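Missing here: one protein chain of the complex. Every other protein chain is in place.
Should a chain be cited, it is by its letter among A and B, assigned in written order, with residues numbered from 1 in that chain.
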Amino acid sequence: MTVLVQLTDITRRFGLTEALKEVSLMVGPGVFGLLGPNGAGKTTLLRVLATVLEPDEGRLRLLGRDPADREARREIRRRLGYLPQSLGFYPDFTVFEFVEYFALLKEMAPEQVRPAVVRAIERVGLDDRARAQLKTLSGGMLRRVGIAQAIVNDPALLLLDEPTAGLDPEQRVQFRALLREIGAQGTVIVSTHLVEDVAAVCSDVALIDRGRIVFRGTPAELVAHGADEAVGDTPLEKGYTAVLAGVR
Amino acid sequence: MRPLWLYLRSRSSRQALLRILALAALTWLLLWLGEESVFVPLLQTMMPVAVASVIGLSADSPFAELEETTSRSRVLLRLAHLGGLLLVAAVALRLGDFVVPQPGSWPALVRNTLGYTGLTLVAWRLFGAPYSWVLPLLYASLVFASSGAHLWAWPLYEPGEQEALMAALALLGVGMACALSPVPFAPAQGRMVGARIALNRRSGRQSNR
Partner (left out) sequence: MNGLRLFRIEARRSVALWLAPLVIGAAWLLARNDLALGVILWPHNSVLARDSVFFAGPLAAGAGAWMAGRDRRHGMGELLFTTPHVRPVRDALIWLATGLWIVAAYLLAGVIILGFTALRASWGEPVLWPLATGFLALLTCAALGYLLGRTFSSRFTAPLVAVGVFLVQIGVGHILLSNWLGMPGWLAALSPIVPVHSSVWYGVRPNIGPGQSLFFLGLTGLILALLAAHDVRDARGRVAGAGAILLPAAVMLAGVGLLRDVPAVSLSETSWSPRWSMIPYEPVCDGEPVAVCVHPAYRAVLPDLVPAVESMTEPLAGASGAPRRVEQAPEMPLNLTGPLAGESSAPQVIPIRISTYTWAGFNATYDVAAGLVSEQPDSRLNDAQAAIKAWLLRRAGVEIDCSGRAQVLVGRSVFTAEQCAAAARFAELDGEVQRRWFETQLPALRKGQLGPELLP
């Protein structure tokens, strides 16, 4: 397996709080799910992978490079797509401008920018709203704009934090298809609360609790942890709660 | 008191208050240092613009339409917020006169602050936060460059001139009316009254603020 993301004993603290504790992970191509309760450290992990935060301890390699080196970090960011949990935006920009803006900031080749922007907007189903200003869009549409900017550069590493928040079921189905398509060529890491998203698209999943990886395996293996008496409406939820109960 | 306290905190009132006090102190420091006749009208014209801009910008809501969906009237809260800041500004400017006596300066400073605040609030309501300070700044610039002979140059009038006081109070009244009126749009996004609604109806768009 080609390892595109490699974390070794990554620790990250905020003051006295250890948000991540000796997290080790290797991720290759495909769609990788990150599950966990609120405050478990999912967003922190994603932000470390997005090169927003530096780990306090441990080693990190992304796309074969060490992000501690400035030039390597820049190269990683050229091939990175990131959708944060809380997406800010410039209200007066149009959809097209917003995605184009980030395509330019990701230093895409000039002749590739326009077609890439058009394609990204089409892939998220906003082609009829390309000239609409962002302040006129609904929350779900804004989320899709955020996904569009994340995928505009056909990233080798795509990091998505709660990507389906605000999407309707039909859009969520389309989005999962998109993830599978992208995961076929690169690495997608999805942090989400929605276990059905994980079940539908992820080939691999990790469960974080209190800064530590408490489970790593396939969704089927997670389901296997759940017993009839475990809490949850679906087998994956039962597996999820069973693992958490086991470590607490 | 609790709703008022939370409302004040949501409008960054403490930051606004500190800035107003700092501006008042700076005004009196400059008046004390400045001995030249051109300095006094300059400060009387422009420092109130700074104070008024701070008050006007603090009126901006961080919640956009979320507040508009609640049932409680916010007229009294807004009045207490804006009125409170104006009162603090007036007192701070007055106190400065005890430290650095400048006969006639503090009434003009207070009067001009009231008038410019009104202008800022009108601009905020019409054009939004990014442009709310532009109107009083431009107005003050043109006033400062004028001869001061016309009523529209009221900031340059002597402190005892009733016409100037009336003009300032009238502007404040209009500005407060704009700020307190329960018009259902989000001033933070700067849209003209009714224009956005009309535009959306014409284009058939559902706007979601």
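Observations on the structure shown:
Assume a contact is a pair of C-beta atoms (placed from the backbone, for glycine too) under 8 Å apart; a residue touches a chain by one contact, two chains touch by 3 or more.
Since we're looking at a predicted model, the values are computed, not measured.
Checked against the hidden chain, the listed residues B:Leu31, B:Leu77 or B:Leu137 yield one contact partner: B:Leu137.
Here the missing chain is touched by one residue of A:Glu57, A:Glu107 or A:Glu221, and it is A:Glu107. Although one chain is hidden here, its contacts on chain B can still be listed: residues 12, 15-16, 19, 23, 30, 33-36, 38-39, 42-43, 46-47, 49-50, 53-54, 57-58, 60, 129-131, 133-134, 137-138, 141-142, 144-145. Within the entire complex, the positions of chain A that touch the omitted partner chain are 47, 50-52, 70, 73-75, 77-78, 80, 82, 84, 86-93, 97, 100-102, 104-108, 110, 113, 149.
Keep this in mind: only the chains that are shown with their structure count from here on.
Per-chain CA centroids place chain A at a distance of 45 Å from chain B.
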